[in-house]
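Not every chain of the complex is shown here; the ones you see sit where they belong.
By written order: A and B. Residues from 1 in each chain.
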Amino acid sequence: MSKNIVSFGEVMMRLQVPGYELLTQANNLQYSFSGTGVNVASAMTKLGHRGYLVTKLPDNPLGDAAISFLQRLGIERDFITRNGKYIGMYFLENGFGQRSSRVTYTNRLESTFNTADISDYDLDSIAANTDVIHFCGISLAMTDKVRTSMKTLAKLVKEKGGKVCFDCNYRPSLWDGGYEEAKPHYEDMLSLADIVMMNEKDAMYILGMETEKTEREEQLQELIPKVAEKYHIQTIAGTHRGINTDNTHSLKGYMYTAEEFVFSRNITFSVYDRIGAGDAYTSGILHGELSDYTPEKTVEFAAAAGMLACTIVGDTPMSTEAEISAAMSGTVGDVKR
Amino acid sequence: MSKNIVSFGEVMMRLQVPGYELLTQANNLQYSFSGTGVNVASAMTKLGHRGYLVTKLPDNPLGDAAISFLQRLGIERDFITRNGKYIGMYFLENGFGQRSSRVTYTNRLESTFNTADISDYDLDSIAANTDVIHFCGISLAMTDKVRTSMKTLAKLVKEKGGKVCFDCNYRPSLWDGGYEEAKPHYEDMLSLADIVMMNEKDAMYILGMETEKTEREEQLQELIPKVAEKYHIQTIAGTHRGINTDNTHSLKGYMYTAEEFVFSRNITFSVYDRIGAGDAYTSGILHGELSDYTPEKTVEFAAAAGMLACTIVGDTPMSTEAEISAAMSGTVGDVKR
């Protein structure tokens, strides 16, 4: 059944050099608009839900272009506030083989979103219409204003009976004060969350939990139940991913719910655009939970969603439930005609 | 020595999203014109013959564009009739890795070609100037008018001393009535043909022949001689193809002629555009037969032609005899300068 999924987060303009040239060699850029919130809201729309975004965008042609792009993805514009002057941007140069992709940011902290006040958002209307609200650790790393908005919104939604989903998504480069600065804010969000995306590294590094295990999967099985218990979290899910020497990627998903672990198969696949795969996985978990899939089916579905997102141009997952289900069966087809 | 090769078939407009975007993400399309008949006639031109196409095209700018495109490929326009309003079209979205390519058709059955009458074609002139005429199972699946034209033309050419080549090319989605509807038409064409492209699956499914063998190659060796005998076919040829887990393709060709089988090596190669490889293989067989190659050389030549067609942009094979011969020797060269 179709639900109202609301994401909170920044919309960034992605300016990408087409092909494999460097900024220094090229003279044109392809642009699109993305962000974790955009990706999750849009992916849920493809899965049959209504996807909303809570964000603030500048009142100028760049903001107009962002809105058009979000609409194209099927995202509802009801909770988007317009005002201010700047949108965050990043430039992307595609890597090839041994040469990594490279991202260059503009001064994002002064974007309209990152300087927005809690009063800029229509809190009551948002809370009244939300089945699930999604937050992520990237927003948490931004400004005090953003953090305040996140915590306030999460509480409000919870009070009105909605579920809160939080994706830890820790980015070292965004926290000047490192784990120490981040920890209290992460604890606040974990305490408010029903569904959390994370793995054992988040538990060890952000939350400072300790283990004597040395294998990733053993660490995971020891630490995640402790996190769930401590912060009263219903479901925790995440992935272990790797880049293989033949340039394929591997992904194995897990979910811990009702005090049980389930794992997906470890799947290996070619990658066209790796950005957004994590958000596709999150969307798969949310859709499985909302559709009363078994945990086993949920985690396989989410892993297949993550894999397909890597075959799609751009940050934003575009696959339907039918397409993901077909990919779960796993044979590569020839031309479909 | 240069021969007149005539193909009968529909010209379709191919509208392809460049790169790996979906129709939903992109805003431009590359177009070309193709079809089995186009591919075979053009490929034979590259091999030193004169290639003609018997078809009908609308009398409007889309028909003009098709003609220009065919001329560019070197196909003679003498047997192309102009009139009517519509050309068949298909939209192609390129797959990547686990995501398959996707083809969307327009209403093809009402195209100028598929509604053309036998009287639209200059039968006498065609029959008088044909060394080999080529038909395919895709045309056979279209309309009664098309089927009538095919059988009439095949008979006429045969009477005038030309050879008839028929490529079974069975496409399940095109026959509403399935194998049962198709069988009598296939039998008519097989009875008229001197050279037939098929493999054991066609014998089993279309013609309903039975075997107790379970290996493809054993089935082939049992059934193909029976087909040749029953329908009085001089030469039958075809391929076994596979997609490997590392995204390369494999192809092994066979030819049955003078009651003997010959097989090519099983070759493995990277694929840029897989459409048209079968038509390249057919052209290789025809060229070998017309050039009095040994069967062994013919089948290796045809396999190399099929492989090279997969490295070429678009549906239509572009390789010369010299290029195919070089590829038969098989070492990947560095830059040629």
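One rule holds for everything that comes next: a contact is a pair of C-beta atoms (placed from the backbone, for glycine too) under 8 Å apart; a residue touches a chain by one contact, two chains touch by 3 or more.
Predicted model only: the values in this text are computed from it and were never measured.
**Student:** Since every chain here shares one sequence and 2 of them are in place, how many copies does the full complex have in this file?
**Tutor:** Counting every copy in the complex, the total comes to 6.
Note that in this section only the chains that are shown with their structure count from here on.
**Student:** Taking each chain's centre as its mean C-alpha position, how far apart are subunit A and subunit B in Å?
**Tutor:** Subunit A and subunit B have C-alpha centres separated by 47 Å.
**Student:** Quick check: in the complex, which residue numbers of subunit B touch subunit A?
**Tutor:** 19-22, 24-25, 90, 95-103, 105, 171, 173, 243, 246-247, 274-275
**Student:** Residue numbers of subunit A touching subunit B in their complex, please.
**Tutor:** Spelled out, the residues of subunit A in touch with subunit B are 246, 269-272, 307-308, 310-314, 318, 327, 330, 332-337.
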